[in-house]
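Provided herewith is a single structure, encoded as structure tokens, for subsequent inquiry.
One chain of protein is taken out of this complex; the other chains stay put.
Let's look at chain A:
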Amino acid sequence: MDPFVTLTAPAVPLDIANIDTDQLLPARFLKKPRSAGYGNFLFHDERKPVFPLDDPAYAGAAVLVTDRNFGCGSSREGAVYALVDAGFRCVVAPSFGDIFAANAAKNGLLTVTLPEETVATLRRQLQETPGATVTVDLPAQTLTGPDGSALPFAIDPFKKECLIEGLDDVALTLRHQDAIDSFDRADAAARPWLVPGGR
């Protein structure tokens, strides 16, 4: 995955709460291979009649600033592929669906959680000045809005490290191979019913 360190880019506001992964990527596109370019499917059925993402004023946006519970619903990682393939590197919201946020981190898409009023203010600023940029500094954990104020955000240290280094989880896990093997041995003795037998 592409590492994420810093980013300065136009941001697009979306005043919608509870945007679920079915909206991000309608289910009928789930059978497409990644090579199909998921960016064309992003918000496919929502782009009517006017949709901020289609507004030329927000062209080139790589940051999405939205409302609470973004990415709720289905675990489809395709919802993240659609955002990434459409050029997004960061989503800012008051809260995220847990599975979406985990999937995002695995694909170099940063999710920034900020208080509800802060995010509402950001959206208002972006509506008032379409095309304004925001700057995200992941090592410093700050997001600088159109008005120049640097907003600190919290992030899980593991997620931060994986994003900055573009780490492959499996390679990291395999460093713990001995621990996994000895866990399995002890567990097989403690819970002999673990492996399903069948009749």
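Keep this in mind: a residue touches a chain if its C-beta (ideal position, glycine included) is under 8 Å from a C-beta of that chain, and two chains touch if they have at least 3 such contacts; residues count from 1.
Note that in this section contacts and distances are computed from a predicted model.
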Record lookup, UniProt, unshown chain, options "3-isopropylmalate dehydratase large subunit", "Acyl-CoA dehydrogenase", "DAGKc domain-containing protein" or "NADH-quinone oxidoreductase subunit N" -> protein name "3-isopropylmalate dehydratase large subunit"
Tell me which of A:Val12, A:Val80, A:Leu114 or A:Leu151 is the one touching the absent chain. A:Val80
Could you list which residues of chain A touch the chain missing from the display? 15-18, 20, 22-23, 26-28, 30-31, 34, 45-46, 67-69, 72-78, 80, 95-100, 102-103, 106-107, 120, 156-158, 161, 169-170, 172-174, 176, 179-180, 183-184, 187, 191-199
